[in-house]
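Report on the following structure.
Complex shown without one protein chain; remaining protein chains in place.
Up next, chain A:
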Amino acid sequence: MIAHRLQITCQTTALAELRAFLDKVLEPLHLTEQDHHQLKLAVEEVCANLIIHSHQCNEHDIIKLTVKNSKGQLIFEIQDEGEAFNMLDYKVPDLKNVIAQKRKGGLGIILVKKIMDEIQFESKSGTNTCRLIKRFSS
């Protein structure tokens, strides 16, 4: 099993760097264009949430990403040391409310939940770990 690692600073301009890294990691897997695109999106949505909401774009904070490809599943492990945000506890907003309240947030978590097969979250001694799992039938 090969693990790919990236560390980014908590600023939104790091998201392009994150996408470039994911392109490089996912490219050799020859996924469908849509799977590739959606996995990249889901991982970015989680990181963008952390950067903006847990770390208030503090460039001194970091997020660590590890991608593991194991037994027909891809595991994206995202770690930070900010305020714990467990998206499993987050009640996804109704789209109608998003429009009516002119909210610009909340959509990202809907995307992550729809794209990934499993989401795990744990917070231990100050480190939060969000694991996004996508399974592929081979």
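What we mean here is this: a contact is a pair of C-beta atoms (placed from the backbone, for glycine too) under 8 Å apart; a residue touches a chain by one contact, two chains touch by 3 or more; residues count from 1.
Just so we're on the same page, contacts and distances are computed from a predicted model.
*Asks:* Name the chain not shown, per its UniProt record: "Ion-translocating oxidoreductase complex subunit D", "Cytochrome P450", "Anti-sigma factor antagonist" or "Branched-chain amino acid ABC transporter permease"?
*Replies:* Of the names offered in "Ion-translocating oxidoreductase complex subunit D", "Cytochrome P450", "Anti-sigma factor antagonist" or "Branched-chain amino acid ABC transporter permease", the one UniProt assigns to the missing chain is "Anti-sigma factor antagonist".
*Asks:* Of the listed residues A:12, A:58 or A:86, which contacts the missing chain in the full complex?
*Replies:* Per the contact definition at the top, the residue touching the missing chain is A:12.
*Asks:* Looking at A:62, A:84, A:110 or A:133, which makes contact with the chain not pictured?
*Replies:* Checking the options A:62, A:84, A:110 or A:133, the one contacting the hidden chain is A:110.
*Asks:* Quickly run down the residues of chain A that touch the omitted chain.
*Replies:* 11-13, 15-16, 19, 33-34, 37-38, 40-41, 44-45, 48, 51-52, 95, 98-100, 102-108, 110-111, 114-115
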